[in-house]
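One protein chain is absent from this view; the other protein chains keep their places.
After this line comes subunit A, so read on.
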Amino acid sequence: MMRGMDWRDQGTLLSVRKHGETSAIIEVFTENHGRHAGVVRGGVSRKIAPILQPGAQLDLSWRARLEDHLGAFTVEPVKSRAGVMSDRLALAGLNAMTALLSFSLPEREAHPRLYAQSVAMFDLLGQSETWPIAYLQWELALLEELGFGLDLSACAVTGAADDLAFVSPRSGRAVSAGGAGEWADRLLPLPPELLGVVTGGSAGVVEGLATTGHFLMHGLAHSLGNKPLPEARARLVDRLARQAS
């Protein structure tokens, strides 16, 4: 007799889709099993539906007859992040994160470091004025984890570690203002926020997101068959740009 597959893990809910009249198919980002989908029986019931909100931290038990089956989850709430619903910008941040993770992560492949960074970032949404800078750093971490990391440690031309002002759109390496020369207008901006420096205001974050957006689109999305980036990220950038202006 074949033994069924099962595991227990903790994860963040990325998306929910109704399945039949009473069930839901959820997608979660777990610590040890990566992005994983499964059915939640009774997932649209009054009791369970409030738990299944994107961004929620869940304790998950997954069971299937064979490993490659969709399988079924039983879920227990660990932490609701529904508190961000009243904060327009934080909600946009949460939507951008869940959409990007769902868009970019390969299925059933563990990324424990990115998972830890993502959970910390989810917890930070709306908690301080500077969370957009942390979000920018999280996008850098996402790119790094998926093989499109930027090297912002030193200038690719001069080797200097200071006066860094640009990023090469091809190599993803930093370029100093002096090293850029006449190529400056063809390079991407490297605001201090991209290096994790808090300057106040959202303008630097928006500039930084334009740079990470370039690599998300031309690197990550290109490798996924040129799928368009999730609309939710564009909405977050739009909100931050409105705040900056």
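The rule is simple: contacts are C-beta pairs under 8 Å (C-beta built on N, C-alpha and C of every residue); 3 or more make two chains touch, one makes a residue touch a chain; residues count from 1.
As a convention for this text, contacts and distances are computed from a predicted model.
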>> Given that one chain of this complex has been left out, which of "Recombination protein RecR", "NADH-quinone oxidoreductase subunit L", "Septum site-determining protein MinD" or "Electron transfer flavoprotein subunit alpha" is its protein name according to UniProt?
In response: "Recombination protein RecR"
> Among A:11, A:34, A:55 or A:191, which residue is in touch with the absent chain?
Replying inline: A:55
> Which residues does subunit A use to touch the chain missing from this display?
Replying inline: 15, 17, 21, 50-51, 53-55, 77, 79-83, 85-86, 88, 91-92, 94-95, 99, 102, 230-232, 235
